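Only one protein chain is missing; all other protein chains are in place.
Moving on to subunit A:
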Amino acid sequence: MIEIRGVRKSFGGTTVLDGVDLDIPRRNVVTVIGPSGSGKSTLLRILDFLEHADAGTIDFGDGAVDLTSTKSADIRKVRSKIGFVFQNYNLFLNKTALQNVAEGLIYAKGVKADEAKRIAREQLDRVGLADFADRYPSTLSGGQQQRVGIARAVALNPELLVLDEPTSALDPEMVNGVLEVIRQLGSDGMTMLMVTHEMRFAREASDKVVFVEGGSVVEQGSPERIFEHPEQERTREFLSSSNNVLIVPAAGSAGASS
């Protein structure tokens, strides 16, 4: 279990996260849903020290680390356990697909270059991009870039893969390819925490869904519970406003899940 406790953050006078607690069971896929501006992305970025929290801890089972810490030992320890997938991919623009994946292995983990390239090829193959190893990001489609982004994060063998709206910058026809990669990682047992607006995906591929609004967790539980029997009025409102279709249990989707 990865335990996140009491995460607080405000920008200026605005409270973005108001004491968020979250448990992520190992080998589970946890998706965070909620309206725009509810602090979902900020929460994910705080976990990887891309933003500094005002309060909060993360514990991978070997002691809680303070998310407000500025000590490089704390930061690098947590980062070594997290793989981060960005909304806008953020591939290294001056590196090929292969180099993007190998870079962290070589320069963060100290893996030898040959071995790093072997792992990188393996990971690119896993996301279906073996033939694109020598291409620069500018020559790849958004969907391809995001799959390289996922390969880059997974190659580091993280304990937790964090995905910050991985499909929301993509053209619609690219979304499914990326979701398929994520789904596959989930069934391979990767522990994941993902913010998404893809409600159908959240419902089909998650073990646990967390609804966040106004900087705090309103409700969490199994996808069936959240999508079909939400207890909180705010959850119901959000789900009905975001996509009416999803409130009605679809006969076909139950079979397609798991």
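Brief remarks follow.
By our rule, a contact is a pair of C-beta atoms (placed from the backbone, for glycine too) under 8 Å apart; a residue touches a chain by one contact, two chains touch by 3 or more; residues count from 1.
Just so we're on the same page, contacts and distances are computed from a predicted model.
Note on the omitted subunit: UniProt lists it as "ABC transporter permease subunit", one of the names in "ABC transporter permease subunit", "Cytochrome oxidase subunit III", "Acyl carrier protein" or "V-type ATP synthase subunit D". Which of A:2, A:30, A:153 or A:202 touches the hidden chain is settled by the complete complex: it is A:153.
Between the chain not shown and the residues A:24, A:46 or A:91, the one that touches is A:91. Not every partner is drawn; the one left out touches subunit A at residues 48-50, 76, 79-80, 82-84, 86, 88, 90-95, 103-104, 107-109, 136-138, 152-153, 156.
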